[in-house]
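First the structure, which I've put down as structure tokens, then a few questions once you've had a look.
Of the protein chains in this complex, one is absent; all others appear in place.
Read from first to last, the chains carry the letters A and B; within each, the first residue is number 1.
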Amino acid sequence: MFTRKRRRHRAHDDAIDAPWVGWALFAPAALFLVTYTYYPAIATFVTSLFSDPKAGRASRFIGIENYRSMIDDPIFVKALANNAWYALGTIPLSIALAVLMALLVNRALPGRVLVRMAYFAPTVLAMVAVANIWLLIYSPQIGPLNALLSLFGRAPHNWLGQPDTALGSVIAVAIWKEAGFFMIFYLAALQSLPLNLAEAAALEGASRWYFFWRVTFPLLMPTTLFVLVNAIVNAFRLVDHIIVMTKGGPDNASMLLLYYVYETGFRYWETSYAAAMSMVLLVILGVVAIGQFLLLERRTHYR
Amino acid sequence: MKIGAETPYSRALETLAAWLLAILWVFPLALCAWTAFHPVAGPSSDGFAPLTLANFAYVWNAAPFPRYFLNTFILVTLVIVVQFTLSTLAGYAFARFRFPGRDLLFVLVLLQLMILPDALIIENYRTLNAMGLIDTIVAIAMPYFGSAFGIFLMRQTFKSVPKELDDAARIEGAGSLRTLLSVYVPLAKPVYLAYGLVSVSFHWNNFLWPLIVTNSVSARPLTVGLQIFSSGDQGIIWPIITAATLLSAAPLLVAFLLFQRQFVQSFMRAGIR
Partner (left out) sequence: MKDWPVKTIAVLMTWVAMACALPAQAVEIAFYYPIAVSGPLTKIIDGLAADFEKANPDVKVKPIYSGNYGETLAKALTANKTGSPPQVAVLVASDSLTLIDEDAVAPMDQFIKTPADKAWLDGFFPAFMMNGRYLGKTYGVPFQRSTQVMYWNKDAFKAAGLDPERGPQNWDELVEYGRKLTVRDATGKVTQWGLIIPSGVTSHWFLQGFTTQNKAKLTNEAGTETYLDAPATVEALQFWTDLSRKHKVMQEGVIDTGNAPNEFIGGRAAIMFHSTGNLTNVKNNAKFPFGVAMLPERKQRGSATGGGNIYIFKKSSPEQLDASFRFVKWMTSPDQASRWGIATGYVAGRQDAWDLPAMKQYAKDFGPAGVALQQLPFCAPEFETHAGPRTTKALEDAIEASLTGTKTPDKALADAQAEATRILRSYK
């Protein structure tokens, strides 16, 4: 509807030079952003530099002591490592599945609407709801997963209760929830791909696989970037299923960073240590944000 | 989009693949429904006992789910209304006005996209407590009022409105605000729908922050209510838990089933950026 060429030409020329109005319009949003994002971020950093007040001893400045303790804290290290594995487990798979789903659903398919519905449905569910359902699925004795396995003669497994499968089980839940959500963005992108490319390829007799890899997928790069960022953020922010299913166990096999922050802050009441770990989390995500922004910038100019 | 050599064989294979994946994907929900509609004697005993609504009735009475629904509805409405207003104003400012520090400020706004509210729960709790707002629906909503995503979205949308329409309105004597309301907002309707659906989805299903900031039934939303209901230290009774789960998920699920097309279109639009 609104072409892009025009936008780039006009961008700075006809902005109205009315600073007060501009500021006034931005002010309300700015107020909330500052109060609930920037201020708390700074406050978190400050809190991490002071010890917790305890019965009989006031809070005092301890500098980077919290950060030093983190390195020595086996649970923190495990949580960080787990989160990295968790990200590696959920992100590529859910994106790949999303692309696959989008490709499948993008063409005339009998029952297309139903299929699309099936893929997208997990997105509208709350993660706590999803986690409860999967708790049943993974249930060692009555869960359908083990029932299915026994059909193939495999012994039942205690999925959430054994350290070798706990993290993987949780990853599967996340993939199930996310793939459909990412699919939508790919669908949008696929539908905006120019048709003449397809025709040209057909004329030249290119195989569909070749076409996909050499043409479609590169053109989907912007979408992949967007989805990637979303996926990375979710890999760190979504711990609802940990709360419901494993509480980080067994023996920290499924401990994730944000969950550890939550436990440290609201179960152990070590507010300053929790603040320090929150900073680590913020820094990780900040780095990703900057990375995305730089890549976006480059891409925009490239196009 | 037919490209390359494509046999009916490969076509059928793809259809089969799509369907198999779909069945796999819908299985957990189906299981949930199956369990919820069966009596407490359980699917483990004889899976074909007659269907019943008893579990839903039990859940409805055992915990104040009606109140949870109301709370969630109020919460989501509040968030949407405020987010729309603030994002529209701010987006308009960034799109059409020049003011000192504008570009830097916009970068800072974008940065917020990466600062998880979830990583700031402790500090935000302190702030809201200082304001005496703990355990209110407003407290759940407030940290989300300033939405970088929304500002970003509205800015992009407004930037792509043809300048001629803006000029036309001004020639007729409309001030900035008037122009905003009569030109930009109506043209952005599809984007509002998209943004609204994404936001509703997010806030309906938000859990960790509402868990921390609410204490009592008066402010508790569905997700927290469901979890509290399911996490008693005693036995998990699956038909009850799955019934509660379905009940909480029902509004969004039903809305999705009925308005699938709009849902999908909206999320697509929100992503096209």
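Please note the rule applied: contacts are C-beta pairs under 8 Å (C-beta built on N, C-alpha and C of every residue); 3 or more make two chains touch, one makes a residue touch a chain.
Keep in mind that what you see is a predicted model, and the values were worked out from it rather than measured.
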In the whole complex, not just what's shown, which of B:L108, B:L193, B:I228 or B:A255 touches the removed chain?
B:I228
Among B:L70, B:I134 or B:A174, single out the residue that touches the unshown chain.
B:I134
Can you work out which residue in A:S139, A:T223, A:S272 or A:Q292 touches the chain that's missing from view?
A:S139
May I ask you to list the residues on chain A that touch the chain which is not drawn?
54-55, 139-142, 150, 153, 155-156, 158, 160-163, 247, 249-252, 263, 266-269
Please output the residues of chain B touching the missing chain, sorted low to high.
40-42, 44-45, 61-63, 125-126, 129, 134, 212, 215-217, 227-228, 231-238
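Criterion: only the chains that are shown with their structure count from here on.
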CA centroid of chain A to CA centroid of chain B, Å:
15
Going by the contact rule at the top, pick out the chain A residues touching chain B in the complex.
1-2, 4, 6-7, 10-12, 14-23, 25-26, 28-41, 43-44, 47, 100-101, 104-107, 109-111, 113-130, 132-137, 141-142, 144, 176, 180-181, 184-185, 187-189, 191-192, 195, 198-199, 201-202, 205-208, 210-211, 223, 226, 233, 236-237, 239-240, 243-244, 258, 261-262, 265-266, 271, 274-275, 278, 281-282, 285-286, 288-289, 292-293
Complex contact set, residues of chain B against chain A:
1-6, 14-15, 17-19, 21-23, 25-29, 31-32, 35, 42-44, 85-87, 89-90, 92-94, 96-100, 102, 105, 107-124, 126-127, 142-148, 151, 159-163, 176, 201, 204-208, 212, 222-223, 226-227, 230-231, 236, 238, 241-242, 245, 248-249, 252-253, 255-257, 260, 263-264, 267-269, 271-273
